[in-house]
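With one protein chain withheld, the remaining protein chains of the complex are depicted in position.
Letters A and B name the chains as they come in the text, with residue numbers starting at 1 for each one.
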Amino acid sequence: MLSIERAHAAVVACFASPQALDTLPVQPGTHRCRVAPDELLLVAATPELAGVTERRATEHFAAAEPDALVIDQSDGWCAFTLRGDEADNVFAQLSTVPLPARRPAFLQGAVAGGSAKIMACDGYIELFVPSTLRHHVASRLQDVCRGRTDGAALRLA
Amino acid sequence: MATAEPRSAGASFEFEGRTIPSGADDTIASALFRAGVRTFSRSFKYHRRRSLYCLSGDCPNCLMTVDGEPAVRTCVTPAASVRRVARGAGWPSADRDALSILWRLRWLMPVGFYYKSMIRPRWLFPIAERVIRRIAGLGPVPREPSESAKERLNHHPDVLVIGGGIAGLAAALAAADGGERVLLVDEGAIGERIAPGALRDRIGVLRDAFARHASASILERATAFGIFEGPLVPVIDADFLHLVHPARIVVATGAVERHAVFPGNDLPGVWLGRGASRLAGVHGLSPGRAIVVATNTAEGLLHLDVLHRNVTRQGGGAVVAAVVPASLASGVPAGIEVIADGTVVEASGSGALRSVVVEAAGRRRTLRCDALVLSLGLEPRDGLLRQAEFEAVLGAGDVARPGCSAEEAEDDGRRTAGAAVPEPAAASSQSSAPQLGSAEGFVCLCEDVAVEEFEHAWDEGYRSTELLKRYSTVTMGACQGALCHAHLKAFVRQRSPGSWTGSPTRARPPARTVRLEDLAAGARVPLEHHTSLHERHVASGALMDWAGTWKRPSNYGDVAQEYRAVRERVSVMDVSTLGKYRVAGPDATALLEHIYPCHVGDLKPWRSRYTLLLNEAGYLLDDGMVCKLGDGSYYVTFTSSGGDGAESWLRDWTDERGLTVHIANVTASRSAINVAGPRARELLSRLSSDACDAQAIPYGGLREMVVAGVNCLVIRVAFVGELSFELHHASRQSEALWDSLLDAGREFDMLPHGLDALKLLRLEKGHILIGQDTDFDTTPSKVGLDFAVKMSKPDFVGRTALERIAKLPRERSLLPMTFAGARAPEEGAQLFADGAHVGNVTSSRWSPALDCGVALGWVRHPDGAPPSRVMARDTIGHTEGVVTKGPFYDPKGERLRA
Partner (left out) sequence: MPGLLSRDVHLPERTLASHYDVIVIGGGGHGLATAYYLAKDHGVRNVAVLERSYIGSGGTGRNTTVLRANYKTPETIKFYKASFDLYRTLSAELDYHTLRSERGLLWMAHSEAQANSQRERALQNQVYDVDTVYLNAAEVHEVCPQLDMSCGGRRPIWGAAYHLPGGIIRHDAVVWGYATAASRLGVQVHQGVPVTGMVMEKGRCTGVRTPSGVISAGAVVSAVGGYVTQITDMVGLKIPIITHPLQAFVTQSYQPVLDRVVASADLHIYVSQSARGEMLVGAEIDPYTSYSTRSTFTFAASTAARAIDLFPFMAKLRLLRQWTGICDMTPDYSPLLGPTPIDGFYLSTGWGTWGFKAIPIGGKAMAELVATKRVPEIIAPLGLDRFALDRCVSERASAGTH
């Protein structure tokens, strides 16, 4: 079984010193994805939550580290959610990044040729690709799902 | 000769006009053999008849065109679902090939003969080449186009085992028992090449035990063709291009029987032991009515046994003699003549084997026979293994210890599970290196190279394996050296023992040939970036074209109209492809001061500056803008093509200088629409209550505005030479903003404009396009951009170089020029001044504003000042031009500074 959804992303990027990022309080409803020692992505469940998260993070750094940079990068990413027990296989057709057994896991690497951030969770995989590649990645997902008889559904928002 | 029916009836395929039946276990070759086909191909150089030999996909003899695809190895390809088979070379046919006369003319074609002939007269070779080309090749290129939809599939097992023989299965099982995730691949179906018996049964047991593990996977009819750095092992099967990324690899690809060299060794009827054994034991066919077996190994006796039982039982013939060492004589079944300690020295027959000559105890005997089966030792099939350089790769079984027994092979496989470090292969039970027989006898079946040619080449001075290989082309054919590499090495080592000259030739991928379409699986679709307005452009009928990896609108149907809209009224353009970055942090100013040749620190908030990007040699990499925001951070832009390189540039210099800078790539999350034209301000004021007059946003300034309900950072820009506002906004609102602009723009008869119009507009202003008007070594002063460089700055990237270059006379310049005739020159036109060739035109258009041609071109002037008049020669003719100064249109820049 497999379903693929494309949706707008909800991502806030924080750039600050490693210590400041380490001590950023947990933002409810978000996943923390540490891209680099000085770069953190907060993946929110909804676009509204992204806005709230951006405000909260900005407030926090205004006090903790005024030089930090907080940007709502939701529009820079496009989210593809692969759900079902075939999700790992479909992912493996478009990326050489190994999916770890332990979930959830945050990974970075190329997917369908574009730089991507990957959240491997239990039962689903969330891919963040540059929003400029939204058509390209959707098209490649359709390519690799073509001819599947297990009822793969592609829903593109 | 061959009489047994296929084991189970069923399919058939067409072969050169005949219908050939095939059973479920048949390969194409076995089905053809059963139907009486004996000539399977014609050899490459001499067009000699070739027939089945190895039955393991290692020799070139069975290559045919299958379903339009040339050079298919029919001996390992199942016959089921095949429709059409034909032989490749041969004129008029493979059965009656007129070119077989080339064998009789071989004395005219010694090794390297083409290097020694046809030098004179000079018209001879072009004619000869045409003839050669007509008869060359293993088969015709396919006529039908192919549409392979194969994709990639990545695997990350702990262990990859290549080869599902006894050693490979033992290795796979041991690893799986140890808890590792194991992928086992075999290029055929496991066990299919082995005649029914103890070995085949054991393989079945191991396979079942392995398959019971949840973490075990098997891919059959899957060919691993290379071990690449990673390690990465690509494997092709019918469904996918599998890319395997194992932590360690076990190669158990086995061995090929030694190819013996003696006169007549390529005749139809000469078989390798394993091949004949498979033919009889698996396919139920007899290689001949009178079979001679020559072997010096225990394995060979097994083959002899298989043949003896199967062909005698079917009544299709008999093994008449066995040429074996005396020590193995007791293993020969009763009723077969034993020739002890004998050597096969010749095989003869006209077009097919009729007799062999065996030498024993100093005497020669001629044996009449129609099949000669040779099992004279093993050469490891180690092409894949030798490709590995420093990966964790172990060999197991015949590939590491050729000739080991089945028990030894199984042990070997098991041991790989525990081995931490690759052990050197133990001394094999193999006898010494192959002996090369007399001068005749083919060493290389693929390329028709005989021993005599080696000797000839050696005499001429080609005295290393590599030179001998290239000169004679041995090992360079389809078998990739499987049969002949050992002979090449042996030949050189006998003559130069211990020398570097006898090194094995480099093992290069692929170990098995691979279809290009399989290699390309999953790689056919290039990356294509779309802006947030892509759908809008397509919907309005724009002509979209590649700009780097982006798709952008070239025009919306009428370039002239788009141009006029910009010059006379107002127009909009999607410029979202610009590279855009937020740069912040304690050292942001220091970084930008270092990478830009202009001042940055003195920029006040809400002010911008045009910037160049130079490399350390002082050469132009890119251009763009730097904007200072209200909070003290920066917003910088680069050209669309320079965008990705710019990020590396920013980050590398940050790291290099140990700075703390936060760099966020907002190229995708921020889009930009350029509103340009004398009425731009009016348009904006229809959609915004924020002021945008010269006071609020002066030239060189920027401000935040809400336009049509969308928050925008509005930057005054200059590229097209009109009053222009670049609206940078969140990409999710692009379509709404664009729609509102077009809607409000109706009042002004507004059209959007694309790249075609842009190129003309910017050229009228004399603005350069990086990459089109610049070369890799363009300095700012050569293109009139000195104003963007402040040499008074103590340091910036490229400063030292520019200082040095400033002391040299300038010998080339990019100059603006006008052409008053009937047309502008073509881009690429060559420029002449005073009769001398001085340069070329890089940009050129007919300017509606000036009613003449305007161009930029490089002009060499090593003797001082550049010329004032030039002549441009293009494919149409030539035009006369005048070198001018500054922008063609609105030289004072009054329009864009409004």
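Methods note: a residue touches a chain if its C-beta (ideal position, glycine included) is under 8 Å from a C-beta of that chain, and two chains touch if they have at least 3 such contacts.
None of these values were measured; they are calculated from a predicted model.
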Task: Specify the shown partners of the omitted chain in the complete complex.
output: B
Field: Per the touch definition above, residue among B:Leu519, B:Leu742 or B:Val882 touching the missing chain
entry: B:Leu519
Sole residue of B:Gly57, B:Pro78 or B:Gly139 that reaches the chain not shown, by the stated touch rule: B:Gly139
- prompt: What is the set of chain B residues that contact the non-displayed chain in the whole complex?
  reply: 44, 68-71, 107-108, 110, 113-120, 122, 125-126, 129, 132-134, 136-143, 145-146, 148, 226, 228-229, 232, 234, 243, 389, 456, 459-464, 466-467, 470-471, 476, 478, 480, 499-501, 506, 508-510, 513-517, 519-524, 526, 545-546, 617, 771-772, 775-777, 779, 804-805, 808, 811, 826-830, 837, 840, 873-875
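The rule is simple: only the chains that are shown with their structure count from here on.
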- line: Per the C-alpha centroid definition, the whole-Å distance linking chain A and chain B comes out as 31
Message: Looking at the complex, which residues from chain B come into contact with chain A?
response: 149, 151-156, 240, 243, 245, 522, 525-532, 534, 550, 582, 584-586, 633, 660, 662-671, 730-732
Message: Taking the touch rule as given, give the residues of chain A at its contact with chain B in the complex, in rising order.
response: 8, 13, 15-17, 38, 67-69, 71-77, 89, 92-96, 98, 113-114, 130-136, 139-140, 143-144, 146-147
